[in-house]
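Below: one structure, written as structure tokens.
What you see is the complex with one protein chain gone and the rest in place.
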Amino acid sequence: MAKQQIPLTGAQQLTIGKALNLGLRRALEDDPKVLLMGEDVGRLGGVFRITDGLQKDFGEDRVLDSPLAESGIVGTAIGLAMRGYRPVCEMQFDGFSYPAFDQVTNQLAKMHYRSRGRITLPVVIRIPYGGGIGSVEHHSESPETYYAHTAGLKVVTPATPRDAYFMVQQAVRCDDPVVFLEPKARYYEKGEVDLDAPVASAEPLFASRVFRAGTDCTVVGYGPTIRVLRESADAAAEDGRSLELVDLRSLSPLDLDPVYESVRRTGRLVVVHEAPTNLGPSAEIAARVTSECFYSLEAPVQRVGGFNTPYPASKLEEHFLPDLDRVLDAVDRTFAY
Amino acid sequence: MAKQQIPLTGAQQLTIGKALNLGLRRALEDDPKVLLMGEDVGRLGGVFRITDGLQKDFGEDRVLDSPLAESGIVGTAIGLAMRGYRPVCEMQFDGFSYPAFDQVTNQLAKMHYRSRGRITLPVVIRIPYGGGIGSVEHHSESPETYYAHTAGLKVVTPATPRDAYFMVQQAVRCDDPVVFLEPKARYYEKGEVDLDAPVASAEPLFASRVFRAGTDCTVVGYGPTIRVLRESADAAAEDGRSLELVDLRSLSPLDLDPVYESVRRTGRLVVVHEAPTNLGPSAEIAARVTSECFYSLEAPVQRVGGFNTPYPASKLEEHFLPDLDRVLDAVDRTFAY
Amino acid sequence: MGDKPSTRPRSGTGRTRRASKRDDEVALQGPTPDPEFVQLLSPDGERVDHPDYSVDFTDEEYRGLYRDLVIVRRLDLESTALQRQGHLAIWASLEGQEAAQIGSGRALRKQDMAFPTYREHGVLWCRGVDPTAPHGLFRGADHGDWDPSEHNFNLYTLVIGAQTLHAVGYAMGIGYDGKVGTDDGEAVIAYFGDGASSQGDVHEACVFAGVYHAPVVLFCQNNQYAISEPVERQTRTPIYQRAAGYGFPGVRVDGNDVLACYAVTRHALDAARHGQGPTLVEAYTYRMGPHTTTDDPTRYRNGSEVETWKQRDPIARVRTFLEKQKIADDAFFAAVDADADRITGRLREYVIDMPDPTPEMLFEHVYAEGSPLQDAERAWFRDYQASFAGEGH
Partner (left out) sequence: MGDKPSTRPRSGTGRTRRASKRDDEVALQGPTPDPEFVQLLSPDGERVDHPDYSVDFTDEEYRGLYRDLVIVRRLDLESTALQRQGHLAIWASLEGQEAAQIGSGRALRKQDMAFPTYREHGVLWCRGVDPTAPHGLFRGADHGDWDPSEHNFNLYTLVIGAQTLHAVGYAMGIGYDGKVGTDDGEAVIAYFGDGASSQGDVHEACVFAGVYHAPVVLFCQNNQYAISEPVERQTRTPIYQRAAGYGFPGVRVDGNDVLACYAVTRHALDAARHGQGPTLVEAYTYRMGPHTTTDDPTRYRNGSEVETWKQRDPIARVRTFLEKQKIADDAFFAAVDADADRITGRLREYVIDMPDPTPEMLFEHVYAEGSPLQDAERAWFRDYQASFAGEGH
């Protein structure tokens, strides 16, 4: 893919994958200190082709095919960041990010704090996450709790091509370490992106967004479940129920003000994610919303998530993953109170 | 410490540390397949002396001074378990358990599931956890969310010498992998243990326990915060408030029935732990209790935990850790509704 | 094949000296063998000698090895076809690595234990596991549905390098069981790739193996690639040379030579079972196909490289040898092909007919002793499923 073939301008219909690719390209262009690192990100362009063509255009010193060692990737990224670089690391799949866990939680997350602000580590850890792609084990996990529970990290996840394009650039510009979760099952979803719009025109990186107004029940999701929310709202509308939908976009910090505001109006909340519910993000959201909206809630917050099992073989994943029916079932439950 | 010097019989006043030591000794005696592994657990008896004297009495083939490699310790323990052993691994401190994270979450936790029950891994991972010992960084963390969120692991934590003695033996006998969290700041707390009582006479390993009855507000804690709960109840009693106290003992699975039962009576709940609140165990407990006791709760569940920062330098830890005042403040808050 | 290699190579450390030789040179070598690259059968089918490794095979054993090689390749090709036809989600092909797998797999004794990656279908075959066993995993029906203890062949491990520690732990257990030091002693083989050699876990496995003198053979199939990354992205030095740093021998063997792979592995396993500790074996080979069926190798390697390696095909050289030596005749070759037809036919049927797992299996075996959360979820799920009854859902 030669540089000149891409019309990096105007409003374009892009997939999330392509939007990420172009966002990373912009980031590499905008700042010579930006580096991409990871397994197979160079010559191959990544197993999902998110970094396709970037090594060819920016060279092997900007787009590094790293040795097969996740701790090594994050650990050397930390060193590179100390040297003034802004590394963007790819973990090939969610389930393969755990060998780097010590470097991420003990080192990357804590360095700014322990150095009393003298060291900043603008490192992005890109992780394709979530299920629904029919793959083998370890390729479909939702590790967001591990990262969102870790103070010092920020955790974001886009759900649309537009967000993918801008959020990845914002993450690269952020001076804090950002775990950037990419809903891999949605890489091929299309949407419009205005490539001429400056990054500064995008919403703040850590803000949630009400993306469909409604009156009867609030439904919160992020990343891969946003599509499920949309389908649910459509189906609910047919039954005469109006769902208000929120895309969290950021899992750490959480931006719950729009959710509180919504719940105060609807009196009902359903939180949807693929991660197992037990200590999944919905636990925190339920706890906080209940606390903030104690007198507004007509029913307890309903949580729809993966089951509390290891991720199953993919022939079973349709039962594991929250879908339209499970969301509507939860909405129904909120009306049973 | 020669074997015959220990009166391994009768009711004894023991510290938690000594109770663990004797519990492990019993486990080694009862089953020749039990092994202890970890850094400095042999000759030195561990940095906290929990395994003191055990290598001397059971030999280097039962109590292994492992190379300095946590992933290696857990990974080889998995292999040993496949071979029929029951390894008990010590992670020297909470903050040093993360290099083993992949082996713990991807391998240890999932093996039984992925093998469709053909492989069982009776491995115990002992982790001294929590703060308050005035130590340097990484020595005072509360990683329970990471482990409790991981399906396939069980997570328990004793708060008394009696529980320490029996629970560690029960954990060793459990056919599932157990993360055994030891409240290190409480190692020197004393209490009575009946060493003649058989393990079978102890409460079930995964059951929570109401350890002080009360009528006005339920307070739940575990491990290191149990002492804080006791102090809080004493202080509250002076103010004429009766707190009901619950020791969770097991963080995965959670045994919340006694909590529901209590909250239905008191209408108020405070959950206390040292882990940061954001996605800390109190999030899950608040979400579940609110759901189960929606019409009984007079006030939203109040959560008292560590702040959402990296663990601070130890001169600041008194401010970080929940204490009597913070608990009573939370109790007060529940009465403000 | 019963014959043991005659001598134990002196010391592993001596093996690390000649690091500068170009890999290509080594792999392409003809009938004058380099002692640091063990080869017993040259690419053109000549039997060559090696000072440290001499094995006598009976004619039947030669034929048996050939049959294994052909069958596992055919099973592999069939599996790729099944994936292309939509019956498997993905397949990780062993094409090119048959000799490394059959050589090492046949070197195992019954009592030995093997820890594979996700590509050791050839070793699985040698262990006597049903060749259809891994297909549930690649279909998405299960995570591996055979009993590891039945044939001493562990489940596949997908997290790179993790199984090497399990293997070393298992081997330590053999030691604690007192099952080393005799001909009946037990040994373990741990498979891993060139890419895996970079993982911390593989290092820690070597550390533990060395320190505990575990009866384990660390068997690295250097197939030149970790997905798209050539081995130069992992190391500047031959992988077998890592062994010296842990205090045990390292050997590089022609991974496309089934005889050499057999001899070297048998030798290392026997050393292990006799209490002489671990060995690192680097089988120098090539992944002829894509990393998996989802991979497109034309993006990162050129045809001429693949062509070069075709000249070193692990099966062709055995066939040439059998023909030249008149150990096998046309009838034999035809019979092997017929066997392969039959076995792959059975595979095809099996895979196509493989039932889907039932939804309830989702909740099975999370815990050996059960757990109330799973029980509650299973119960909820049952009710939930039932609520659709009659809706045609």
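In order of appearance the chains are A, B and C, and numbering begins at 1 in each one.
Definition applied: a residue touches a chain if its C-beta (ideal position, glycine included) is under 8 Å from a C-beta of that chain, and two chains touch if they have at least 3 such contacts.
Everything quoted here is computed from the prediction, not taken from an experiment.
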Left-out chain, listing which of the shown chains it touches: A, B, C
Listed residues B:G17, B:G45 or B:G130, member touching the removed chain: B:G45
Omitted-chain contact residue, chosen from C:E95, C:D142, C:D201 or C:D313: C:D201
Where the missing chain touches chain C, by residue: 11, 13-14, 16-17, 19, 198-204, 207, 210-211, 232-237, 241-247
Residues belonging to chain A that touch the chain removed from view: 35, 61, 66-67, 69, 71-72, 74-85, 99, 102-103, 106-107, 112-120, 151-152, 154, 174-176, 206, 252-255
Contact footprint on chain B, counting only the chain that is left out: 39-40, 42-45, 47, 65-69, 71-72, 95-96, 99, 134-138, 278, 307-310, 312-316, 319-320, 325-326, 329
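The rule is simple: only the chains that are shown with their structure count from here on.
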Reference chain A; chain at largest CA-centroid distance: C
Cα-centroid distance, chain A relative to chain B, in whole angstrom: 32
Inter-centroid spacing, chain C versus chain A (mean Cα positions, whole Å): 37
Set of chain C residues in contact with two or more other chains: 142-143, 159, 200-201, 366, 373
Chain B: positions in contact with at least two other chains: 71, 99, 102, 106, 113-114, 151-152, 252
